[in-house]
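Of the protein chains in this complex, one is absent; all others appear in place.
Should a chain be cited, it is by its letter among A, B and C, assigned in written order, with residues numbered from 1 in that chain.
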Amino acid sequence: MDTLTFIVSLLYQYADTLALLLLAAIGLIVIFGMMGVINMANGEMMMIGAYITSFSYYAGIPTPLAVIFGGLGAGLVGIVIELLIIRRFYGQLLASLVATWGLSLIMSQGAYLLLGPLIKSVPTPFGSFGVGDLSFSYYRIFIFAMGLALVAAVWALFAFSRFGLHARATMEDPSMARALGVDVKRIYSLTFGLGTGLAGVAGGLLALTSTIGPFYGQTYTPQAFITVVVGGGAEIVSGLLASALSLGLVKTVVMNQVNILLGHVAMLVFALVVIRMMPSGISDWVERRRSQGRRA
Amino acid sequence: MHERPLSFRRWLGAGVALGIAAGLALAGTGQARAADDGPIKICAIDDHSGDFALIVKPKTLGYQTAIKEINDKGGVLGRKLELVFYDGQSDVKRHQELTEKCILDDEVNVVMAGATSSAREAARAVAVKNKVIYWHNNQGEGGIADHYSFFTGPIPEQQILTGVEYMIKKFGPKMYILAADYGFGQVSAIWTHVAAGLYGGEIVGEEFIPLGNADYAATIANVQKAKPDFGVFYLVGGAQYNYYPQAAAAGATIPAMSTVNIQQGYEHKRYPPPALKDMYVPFAYLEETPGDAAARFNKMAREVNPDEPYINEMTRAGYIAVHLMALAWQRAGTTETEETIKALQSGLFFDAPEGRVFLDPATHHLTIHMRMGRINEKHEVEIVEDLGFIEPWWLRTLGVNLVAKDEARQFLPWDDPRYAKYKK
Amino acid sequence: MLPLARLIDRALGPVNGPLETGRSPPFWLIFLGVVAVLVIAPSFLSRYELLNFSNFLTNIFLALGLCLIWGYAGILSLGQSAFLGLGGYAYGVVGINLIEAHGNTWLALLAGLGFPVLVAALLGWIMFYARLKGVYVAILMLVVTLLIETFLNQTAGQGWSIGLAHLGGNNGLGRFSGVIREPPSLTLGFSADAMMIFGGKTRAFYYLIVGLGVVSYLGLRALVNSRLGHVLVAIREDPDRTETLGYDVRRLQLGVFCLSALLASLSGILYVSWGNFITPNVFGVYYNILPVIWVAVAGRKSLTATVLGAVFLVWLSQKLAIQGDIAFVVLGFILLGGMMLLPEGVITGIGERIGRLFDRLGIGAATRGGRHGG
Partner (left out) sequence: MAAEPLLETRAVSKRFGGVQAVSEVSLKLAPGELRCIIGPNGAGKSTLFKLLLGSIAPDEGTIHFQGRDVTRLQPHERAHLGIGVKFQNLAVYNALTVRHNLLLPLRHQFGSREVEDEIARLLARLNLVGTEDRLVGSLAHGQKQWLAIGMALAMRPKLLLLDEPTAGMGTEESSATGALIQAVTAEGVGAIVVEHDMAFVRELKAPVTVLHYGRVFAEGSFAAIEAHEEVRRIYLGAARSERPRRLRNRQP
């Protein structure tokens, strides 16, 4: 195999790994960063997004719209969950984590009981292209781009919108924000809905290239957790990017050179080393290096 | 200083404690023991929740169908058959506990439990220790020689050896193995090595996939790089099925053979075509199996449960197991274990939905009518070759004869000196 | 005050501090009653019931350990079953290798208790000395345990043996090799002809568990009411503050985490001794969510509630398994409902509520709010 093919193949795999890490973690890290809450039902939100996408597609709705519906549906479910459940656990982060774990059990097994194990997969769009001996899926590259686009959208939302301003104020100091007239409860509901909505879109996007069943989202959960732990919740966008880029690199290289199992092991070991060396998350560490560089 | 008046709260807490303890202690003490003229109890532990529910649920339907059919004709030895069903929850420990319950509490006459090799071993160990007949009713890695254990599913010499031989003849010698990274996948991979050695194949790549792995970019590239003539896939569980749509999207579909996909997980019904085009399956049973017997069986099963999405190989295996037990009890004239085992070892046959099966007394496995199916671009099954009636011969070549000599072990391909040279 | 109460107060001094539910004389009378029922239970339980009940009881130590770190010290681990599994595996591996040569399982027991503690010490050192906060510890432990499961699942091949013990992949320790070598039951004694074998069906095993259970329960009650227990509660309430009072929070967290691993490993060893069987399943999601459900639903700040909750909920989930598909949904609802309606735990909470109702009606004596340590 020639060098070009090898490089293209490796880059493609890196992009693919990154896409999964970004999509699996983005909803989780938005909620964690803004509210401190780990949503253990993140995988189930992806499942909801995937289910709605599949149902919409087979109801004759165009694929892009079906994915958007998946995101909206999961977002609405998230807002309802926030109103009914999460709200009761403000300030009790471990309790909210356990409660959402219970929710995850109910949703995955409930989906199984109600809808059965059989959800029709949606065909993968776009076809494939070849480089040298290998052929690749356009769609997988598309979801990588979508992963980046979602991250950029989140950044823009928090940087430029009124909601983002209020959300950042709330994140920094909820009581101060309240004093300044921000409806903190509404911000929390919307933030949670945004997080689950992102998970839903991610679920819908991945559904076009995966098996969909009640436990579909759980597959991605461990990777999403590692991404969040390494990224830290302080800087949502840069944390997520720094974490996904480094973890994805570790995983891709080890997976390519050794095997898949060790790829996963290497990610965990890397994560443990990172937290031992930079407990406040990789983004904080990176930023500190950067500011030191500036100073010097 | 520490004076504290009594409170109802503490009384209550303690009362709850006592109540639960007493309740547990007394639970079930008054259960009636099964009388000899009561129903004959068949214990079935199948996963109706958790990871394996999708493929295992149809198995229960097989039991129900056979029991209904037999009871409608008056039962066995004048007694009705009764299914004692428990949900194994895709959980190995649960299988162990529930088998204990079936045997010690429900006092069943036979245990049929476990789909995965791990759940099978958990349940089987309990049954064997308690000297109760045990059936495993789906395809497996084979090799178990045990006085109390019986098998209805196809085993490697029926599926892998014949399947790989067919694929080599049709597509050429080079194959790539993708296997789930656990017992079943690893043993199947070794059997594939054996098949390649026996039939002039060449293994150009081999990859073990952790259970639950969901993305296959690296694997797809590896397969393409190796340029195999065909693939041999032992992929298990929802996440691993992702390989198929992802490979299809990358335009990297190759003809492939599998012993678990299609016949258990009916992927051809669940994925939009043509993701599984050119998938070859050496099978004992698919819902699409030709013939009147199969049609009758499908109809019967659908009457029992109209909602079952697919009648799979496990439905057929469960169905056969109950019928063979009924025949054995009938022949033994009793449900006593040793007499029943003697009857099971007396050369039983049964007209199964796919054709006649014969229970080999020496190995406790079935001679099965195997067929090779191909999934076409519309995801229909085409029968491309009739593989004929294949005996469970491998254990016999190792000298196993359970009629003459008891065994209690599992032979694995690496225990066979003739195959040592095929291993890497 | 009743003289009896004073007497009991003095006798039970160390275990009867304010950081545990149930301190009154009637409680201890009923406690004795329960122990008495447990002692005579084998004479009226059927063989299956005894076997099954023993199985339920093996979980107590896992639950107590989680209650200790979560309820008292404020550390939630979503991967607590990892220590159960590592204990079971370490015990089994050493047991398989040495049972024939030694005729006993003392060393296996030691290995089973020691190995998980070592792992806990390493993980704890990474997590607590990095001052990693609560939710990170919780989800990291889950990731760790899931990865151990994935790793062990692929150890079916011939190469994965430690001495005579074949790891056996998903089929379980000692299986998946030509000759099946199951992990042995605890075989303890001090001379070759006086060995006691604690198999799952034996009364000896049952009494061993009851004995260990009572000792662990009372021992932990004494611990949480000791000076150390107060420090643990202080760490739960405010680790920063506790540090400025001169306590090395990292070291104490590490210590209590290791103790919980020790308790979990005891459950693992007993589980293996009970059924001569262990598979990587014990590292999976459901084995790790179950102890969290027991402890959360029963009342994480009470050892008593935890024990009762664990036994009851294990029993319930087995009953539910018999009903079929609904088991996990019901458990999920129990967890969620319990946490929303009675956040301090159902057993703790219901008792408290009814107690308050009686107070209002003037029945029974006044209770002092919150003195149960909740």
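Rule of thumb we're sticking to: a residue touches a chain if its C-beta (ideal position, glycine included) is under 8 Å from a C-beta of that chain, and two chains touch if they have at least 3 such contacts.
Fair warning: this is a prediction, and the values are worked out from it, not measured in the lab.
A.B. asks: Among C:Leu220, C:Ala234 or C:Val297, which residue is in touch with the absent chain?
C.D. replies: C:Ala234
A.B. asks: Can you tell me which of A:Met171, A:Leu190, A:Ile212 or A:Val265 touches the chain that was removed from the display?
C.D. replies: A:Met171
A.B. asks: Which residue, A:Gly33, A:Gly102 or A:Pro123, contacts the hidden chain when the whole complex is considered?
C.D. replies: A:Gly33
A.B. asks: List the residues of subunit C that touch the chain left out of this view.
C.D. replies: 18, 132-136, 227, 230-231, 233-234, 236-238, 240-250, 369-371, 373-374
By our rule, only the chains that are shown with their structure count from here on.
A.B. asks: Measuring from the mean C-alpha position of subunit A to the mean C-alpha position of subunit C, what distance in angstrom results?
C.D. replies: 34
A.B. asks: Taking the mean of the C-alpha atoms as each chain's centre, how many Å separate subunit A from subunit B?
C.D. replies: Each chain reduced to its C-alpha mean, subunit A and subunit B end up 36 Å apart.
A.B. asks: Which residues belonging to subunit A are in contact with no fewer than two other chains?
C.D. replies: Each of 109, 112, 261, 264 in subunit A touches at least two other chains.
A.B. asks: Would you give the residues of subunit C that are in contact with at least 2 other chains, written as numbers and ranges?
C.D. replies: Each of 150, 154, 325, 328 in subunit C touches at least two other chains.
A.B. asks: Of all residues in subunit B, which touch subunit A in the complex?
C.D. replies: 49, 51, 53-54, 57, 181, 207-210, 212-215, 217-219, 221, 224-225, 227, 238-239, 241-242, 245-246, 248-252, 269-272, 275, 309
A.B. asks: In the complex, go through subunit B and note every residue touching subunit C.
C.D. replies: Against subunit C, the touching part of subunit B is residues 2-18, 20-22, 24-25, 27-29, 31, 48-50, 53, 85-89, 91-94, 96-98, 100-101, 104-105, 116-118, 121-122, 125-126, 181-184, 186-187, 208, 210-212, 408-412, 414-415.
A.B. asks: Along subunit A, where are the residues that touch subunit B in the complex?
C.D. replies: 1, 9, 12-13, 16-17, 20, 109, 112, 116-118, 120-124, 126-130, 133-137, 139-140, 209-211, 213, 215-216, 219-220, 252, 255-256, 259-261, 264
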